[in-house]
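Sharing a structure with you now.
In this view, the complex is presented without one of its protein chains, the others remaining in place.
Chain lettering (A, B and C) follows the sequence in which the chains are written, and residue indices restart at 1 in each chain.
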Amino acid sequence: MGMRRVGVLSGGGDCPGINAVIRAITKKAILDYDLEVIGIHNGFEGLVEGKWRTLQYTDVSGILALGGTILGASNKANPFHYPVSEEEEVVFYDYSQKAIDYYHQMKLDALICIGGDGTFHIANGLLQKGLNVVGVPKTIDNDLSGTDLTFGFDTAVHVVTEAIDRIHTTAQSHHRVMVVEVMGRYAGWIALHGGLAGGGDVILIPEIPFDINTVCEYIKNRIRSGKTFSIVVVAEGTKPKGGELVIKRTVKESHDQVRLGGVSYLVGEGIAERIHLETRMVILGHLQRGGSPTAFDRVLATRFGTAAIALVIEGRFGYFPALQGNHIVPLPIEEGIAELKTIPLNSPLLGVARSTGTCLGE
Amino acid sequence: MGMRRVGVLSGGGDCPGINAVIRAITKKAILDYDLEVIGIHNGFEGLVEGKWRTLQYTDVSGILALGGTILGASNKANPFHYPVSEEEEVVFYDYSQKAIDYYHQMKLDALICIGGDGTFHIANGLLQKGLNVVGVPKTIDNDLSGTDLTFGFDTAVHVVTEAIDRIHTTAQSHHRVMVVEVMGRYAGWIALHGGLAGGGDVILIPEIPFDINTVCEYIKNRIRSGKTFSIVVVAEGTKPKGGELVIKRTVKESHDQVRLGGVSYLVGEGIAERIHLETRMVILGHLQRGGSPTAFDRVLATRFGTAAIALVIEGRFGYFPALQGNHIVPLPIEEGIAELKTIPLNSPLLGVARSTGTCLGE
Amino acid sequence: MGMRRVGVLSGGGDCPGINAVIRAITKKAILDYDLEVIGIHNGFEGLVEGKWRTLQYTDVSGILALGGTILGASNKANPFHYPVSEEEEVVFYDYSQKAIDYYHQMKLDALICIGGDGTFHIANGLLQKGLNVVGVPKTIDNDLSGTDLTFGFDTAVHVVTEAIDRIHTTAQSHHRVMVVEVMGRYAGWIALHGGLAGGGDVILIPEIPFDINTVCEYIKNRIRSGKTFSIVVVAEGTKPKGGELVIKRTVKESHDQVRLGGVSYLVGEGIAERIHLETRMVILGHLQRGGSPTAFDRVLATRFGTAAIALVIEGRFGYFPALQGNHIVPLPIEEGIAELKTIPLNSPLLGVARSTGTCLGE
Partner (left out) sequence: MGMRRVGVLSGGGDCPGINAVIRAITKKAILDYDLEVIGIHNGFEGLVEGKWRTLQYTDVSGILALGGTILGASNKANPFHYPVSEEEEVVFYDYSQKAIDYYHQMKLDALICIGGDGTFHIANGLLQKGLNVVGVPKTIDNDLSGTDLTFGFDTAVHVVTEAIDRIHTTAQSHHRVMVVEVMGRYAGWIALHGGLAGGGDVILIPEIPFDINTVCEYIKNRIRSGKTFSIVVVAEGTKPKGGELVIKRTVKESHDQVRLGGVSYLVGEGIAERIHLETRMVILGHLQRGGSPTAFDRVLATRFGTAAIALVIEGRFGYFPALQGNHIVPLPIEEGIAELKTIPLNSPLLGVARSTGTCLGE
């Protein structure tokens, strides 16, 4: 087969394990098939602007445990909608042809795009235009369809759990409600897994709009049973039931506060004005996206990387390796982005949460 | 249904996540079914000697993150072969009837046995004698049949990976071969996962007897390519090809050394006398069995615990909850102990290891 | 010497190591002097309301590694200014006589108060009223005078450093300015140590009001030298030079944002509008105050605890054990609260920061 050169880029936000994918791709490509591997810089930006370098076997030594990506990344570089600064303004152009031109100029036989929803949409677009694209699923939030898990998720859950462990002792000693805001705009996977692992008393997720009174009743019951503290884990995209939560504020301007502070402030202040316990908020933010991946994520990322090369060799373009049970299976990229994978309301894991006494704000 | 009282005990060695299982069992039993939960002390010892206490909801507060087991454990207490000290000697008796008597005296309607191979054999024996037994699979080594994973395994792999990360910098700076011996008497799961996650250059497992010359050729090749160090991960039960490895020793007595030091000394000395690099051994031992479980193991243990109560309620005695893909499914205890789950020689994970340049000593 | 019973309480906010102090106090008191140890609940609240229990030797087993305090704590309970809820309002009373009465009712011969600035002020007040008070210095911020270090500080710095390590990979891969807000209202110790340990490019502390233009020039210089990212560590109490920083906002209400988001938003937005790099903020907040103490803090807390008992036995009331160099020396409580220990502008550590290329915003 004429496979000679394979390109690789990583799009979108940071996610522990990208380097492990790049390493596995490069090693297998060189070892098993003697391919040349081209690392494209800063995601699709490097494809549009022609910035790349050859990845040698030694270039990927020692990067398995590193967070980030040695190729650099850019959240914004969509070839079909490419931002260009023009006189104090940013204007967007369709630069997909530039990307295609560089693809050919680099003499690529295939292009592996590591990314999530956004990256997969672009990859799909380039596929339509004739490029030999293979995807590798990457999302902290674990909301990509078709794959049970993506690398980075276990690390994010690990960070959340360590944070809750730390916060737990303060909450307990100081009789407080601690509200921990975690990632998850549309899906509550991190909140649910991290909340279960950290022993969160209340877990609020986007899939289940919460009733602040339910939450407060639950916390009051805990107080009655002698537990003068509670840990509330809330995914950033969670909304109150009915879409709004009225808080009697004594401060003048509430709107910006809520916007800035995020849902944790909404929840925390909602509790504080109904219950006589001190309430504190912690927003974990970017701590969940960076740093060294867990052992689990390093192995999964390595499996995905080698599987991507297998797809390239088999000529299964338009596909990505997905984890289903213990198996890596090829799935069409379109399937990955068909819909967001949220927590099903009949998920057994929600049952596990309820059965171990967790309040879901229902 | 007449279910009133359920007993729980943990048998065998330590394993991070037992407390999470006990907590989930107790919480679900009380919350969902208003059962009384009896915690039996020190595994089957407490069943034979009638030592137990009621577990209240509050007794399991705050134990999710703790290693060990709040019930205590004993490796040796087999009711069918019970050790009794008699005049400087240990004599073994079949005390299973004592266990059965105490089961009835405690008014148990069911007994949940958390344990691995050994515990499951005993549980099966008690089942044959008419007790309503449900199992929960527990093994660091991940070698129990029927379930993809058991809690404790991810934690062990995490500990191994952290250790390799630490050792890696020394190996690299000081141009050394570092041999890391990990758990796994019959199965190489910890070595394979930990080795992949830590970037071990050589991974030796019981399923693949190793040829020391293959290992040394591989390390020499690394030296030729400029990598003057190597990390060798070896499972404790690994054997050399042909069953023996002859080492020209200058010290007098070699037999005890090897027995004591374990396979890592065999491998390390085998390399040292063939290659001109300093070699050091690290035996991780009990570090892999104890301490706070990872987030992954806490969630899995919690799922197992709640599933065990579901089995009790459904009256599916003789079963244990197993993880298959993402699902918890009931399996007969007999199936769990039918055979040891070792790494299949056609496992894709071995292919992943080879494709990323790992030497398996073949 | 008539010493029979010694009380212990922990006041103020959470701080890893309090339990290690309580354990050391209890063990030494019982082992060396056969004293009875009374644990007072929730700081001075328990003294005013008479809530306490005897601490046995076994009560302090296994608490060395635990964050929080087994005695509970309260930030607000000042006997001289005690909050009482009366008809929807909180009214403050001088309840110091209640505290004194309970001190005598508990038959205490001495009272050890673990705490920071606030606790030491109260302890001093009770000393004036004749109670035999000994202090143990506790402050995350390390701003208590007379002692080089307090327990909890090393743990806070550890948490900050781990967070920066995680954030570092994202900043580098994604070409971002990451602003990390850490504790320190009046003193920049955590920011300086954590910033140095984490390799922060910019460290902003309350002792040195910053000029946003200096910071931006520095970041631009980094970009010119090829470093398209920067880590900014800022103590929460840091102020811009001249007391204010004008930001051209496009959002309507800026005041609350800054108040809520803290100084990190001020800094982050100040950079974002002057430099063409994405900017993100992370506020570590309560992560710095909780959880298991570092080895260093466990040892220091244990030394303080045994030293406090020595002071009690020697009858040196009104004193606290301070760390000076490697030695624990007794200092008057008054000296500890005489003034806040901020970073001297001629501190060699600031020189170390400058010499390794750190921008201090000067």
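What we mean here is this: a residue touches a chain if its C-beta (ideal position, glycine included) is under 8 Å from a C-beta of that chain, and two chains touch if they have at least 3 such contacts.
Quantities reported herein were computed from a predicted structural model and do not represent experimental measurements.
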Contacts of the hidden chain among displayed chains: B, C
Given C:41, C:176 or C:193, the one touching the chain that is not displayed: C:193
Hidden partner chain, touching residue among B:136, B:178 or B:307: B:178
Candidate in contact with the missing chain, chosen from B:53, B:166 or B:185: B:166
Positions on chain C where the hidden chain makes contact: 23-24, 27-28, 31-32, 57-58, 61-62, 64-65, 148, 154, 157-158, 160-161, 165, 168, 172, 193-194, 196-199, 225-227, 292, 294-296, 298-299, 302-303, 306, 309, 324-328, 348-349, 351-352, 355-357
Touching residues on chain B - with respect to the absent chain: 13-14, 16, 18, 42, 66-70, 72-75, 159, 163, 165-175, 178, 251-253, 255-257, 260-261, 265, 278, 280-283, 285-287, 289-292
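Here is the rule we use: only the chains that are shown with their structure count from here on.
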Cα-centroid distance, chain B relative to chain C, in whole angstrom: 41
Euclidean distance of C-alpha centroids - chain A vs chain B, Å: 31
Sequence positions of chain C contacting 2 or more other chains: none
